[in-house]
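A single protein chain has been omitted from the complex, and every remaining protein chain is retained in its original position.
A and B label the chains in the order they appear, each numbered from 1.
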Amino acid sequence: MTRHMDMTHAGDHLPKTSLVAPRPMDLSEKPLLQVRSVSKYYGRRIGCEDVSFDLWPGEVLAIVGESGSGKTTLLDCISTRMTPTSGMVNYRMRDDTMREVFRLSEAEKRFLMRTDWGFVHQNPADGLRMTVSAGANVGERLMAIGEQHYGDIRQTASDWLEQVEIAKDRIDDQPRAFSGGMRQRLQIARNLVTGPRLVFMDEPTGGLDVSVQARLLDLLRSLVAELGLAAIVVTHDLAVARLLSHRMVVMKEGRIIETGLTDRVLDDPQAPYTQLLISSILQV
Amino acid sequence: MTSAPFSSSEAQSGAIADYNFAYLDEQTKRMIRRAILKGIAIPGYQVPFASREMPMPYGWGTGGVQVTASIIGPDDTLKVIDQGADDTTNAVSIRAFFAKMAKVKTTTHTGEASVIQTRHRIPEEQLHEGQVIVFQVPIPEPLRFLEPRETETRKMHAVEDYGLMHVKLYEDIAQKGHIATNYAYPVKVKGRYIMDPSPTPKFDNPKMNQSEALQLYGAGREMRIYAIPPYTDVVSLDFEDYPFEVQTFEEPCALCGGTGVFLDEVILDDQGGRMFVCSDSDYCEDRRAKGHRGALSPDIYESEESLSAQISQEGADA
Partner (left out) sequence: MENTLSSSNTLSSIVKTTPVILTDVAKNFTMHLRGSVSIPVVAGVNFALRAGECAVLGGPSGVGKSSILKMIYGNYSANCGQIMVAYRETMVDIATADPRTVLAVRRETVGYVSQFLRTMPRVPALDVAAEALVEQGEEVTSARDKAGSMLARLNLPEKLWQLPPATFSGGEQQRVNIARGFLTNHPVLLLDEPTASLDAANRAVVIDLIREKKKQDVALLGIFHDEDVREEIADAIIDVAHFAQSAKLTGERNATQRAG
C-alpha cells in the first residue's frame, strides 16, 4: 500500500486528464489522403520506393522502422516538404474536392500547410520561433490567415497553452526558456490552433525523458481523439506506435514490408523483419 | 527628367574628368530606369538591380544616389535631406555631388524641388504632383529580422505569407503594451506587398498614403529598388484593437512654435537642459521667416529680413 501513497504524492502533478469522446466512426467516409506509388531517390540511393496507402479522417497511422529505413523521407514527401521523384499524393480539401498536392500552387500549398495541416518536428526548435514569445508562436498561424484582433489572438493563444498544460503566465516567455517537453507541447499548440485535419509528426517524443514522453503521449492521444485529427506519426518507438496509432506501416530499406491494424502487427507480426523488430524491444 | 550627356565642349574644358552626365553611364541608367518602371508597375515589390560602385561608402545613400542619377535631368531642381535637415554632412555631400556631376540647380526649399533625395524623413510640407521623392534604404526587406533566409522571404512575398509581420507587432504589444515600432514601420502597399518604408519615423507613414508625388526607394548594398506610384493606398499594419498611431509631441517646436510636426531633441547643456525643434530644417526656417517664434527662439540668429517681416507683421496686427 505504501506504493500507492507515493503515487498519491506524484498525483499532484497529474493534470485532470480529459476523457474525451472520439470522433464517431463512419465506414462510408471517403479517404482524406491517398498516397500512390511515392518514390524518392537520392541519386542511385533509395529514399523510399513505391509507397501507397490511404488515410481516413480521424485515423492515426504510425510509420515505424529503424533509422535509415526511409520513414522521414516518406513523411517529407507526403507533406510536400520534399518533392518525390515519382508518385502522387491526393488530399481531400475542405470543400470535399480531391486535389493532387504537388499540383497545388505555392500559395495554395502554403495555405494548406498553415491551416489544414500541421507538422510537428522531432526537434521543437525546428518548428518554433525560438526568439518570439509563446503567445506569438501560437498566434502566428491565426495572424497568417488574417486574424487582426490582438485581444482575440492572445485569448486563443492562452486557451491553447492551457490545453497543452503550459501555465498561462508563461505566455510572454520565449521558448528558449522552456524545457524540452514544454517546447514540444508548445509546438503542438502552435500547429493545432487553426484546427487542422491532418498532422504530420516526426518522432514527436524523441529526445524526451520517459516521464515527459508519457505526458506528451497522453496529451497527444486525447487531443487527437478530441479534435478528430488524422495523423501520420513517424517513430522508431513501437510503444509510441501502440499508444497513439490505429494502423501501422513497417518500413525497411525504403519499402513498406508490412501494414495493418497496429495491435495486430505488433502482436502477430508476419514479415521476418517485423518479427525481428518486435523481438528486439527491451522489456522493462 | 530627361538626361543628356555632357556636351563635348564642357568635357573638353577639362574642369573635371570626363564623366557622363550625373556620373552613371547611360546603359546603367537604362538598367536602373527599367527597374524603377517595374517597381512602379508593381507597387511595393522589391526589384533586384545591378547596383554599381559609387564614389561613396555603402550606407551613405548609394542606392538613393543611383536612383536620383538615373532620373535627374538638366532642368531638374534637387533637394537633399538627411534626417529632415538640408545642412548635415550627408545631405551637403550628395547635393554637391549632383551640382558638380549634373550641374543641376539645387535648393533647400521643398516646394521648389522637382527631385528630393532623403534619408529618414518625408518633408513636412505636402508634396505635389510632378515631384519625385527618392529614399535611401539600408535594408529593404521588412521580413529580414524575422526570417533571415532571402529565398524564404521572397517566397513569402510571392504568396502573401505575411503572418510573421504581425508576429512582430504582437510581440511589441505583449512586451510593451503598445506597438513600440517607431521607425521603419511596415506598410501594405495597394493591398498587396508589405514594404519597409526605410527608417523614416512612423510619423511620416500617413504622408505616404495617396501621395501626389512619386516615391522611389533605392538600396545600394542590397541591390533593390521599389516604388509607390502617386495616389496609391499605403496602409500601416496594425491590430483592430491596437490601431496604428503616429507619435505626438507635448510641446511645439522651440524655434518656430510649429505643432503637428516631427521634432528632434536637442541637448543644450550637461544640466539636463534640452529643447525640441523641427526635424525638417527647411520647414522650420520657412516658418521663422514668416515670423513664427518658439519659446527658445534666439532672435539674434534671425536674418534682418525675417526680423523686419516680423516687425511689419506686428505693425499690421496693431
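Criterion: a contact is a pair of C-beta atoms (placed from the backbone, for glycine too) under 8 Å apart; a residue touches a chain by one contact, two chains touch by 3 or more.
Because the structure is predicted, anything quoted here is derived from the model rather than measured.
Student: Quick one: which shown chains sit in contact with the chain that's not drawn?
Tutor: A
Student: If the hidden chain were put back, which of A:81, A:176 or A:264 would touch it?
Tutor: Final answer for the missing-chain contact: A:264.
Student: On chain A, what residues meet the omitted chain?
Tutor: 3-4, 7-8, 11, 14, 17, 19-22, 24-25, 27, 56, 59, 214-215, 217-218, 221, 242-243, 246-247, 260-261, 263-264, 267-268, 270-272, 275-276, 279
Throughout what follows, only the chains that are shown with their structure count from here on.
Student: So what's the Cα centroid distance for chain A and chain B, whole Å?
Tutor: Spacing between the chain centres: roughly 49 Å.
Student: List the residues on chain A that touch chain B in their complex, please.
Tutor: Within the complex, chain A contacts chain B at residues 105-107, 110-111, 114, 129, 132-133, 135-136, 139-145, 148-151, 153-154, 171-172.
Student: Write out the stretch or stretches of chain B touching chain A in their complex.
Tutor: 146, 155, 158-164, 166-167, 170-171, 173-175, 238-242
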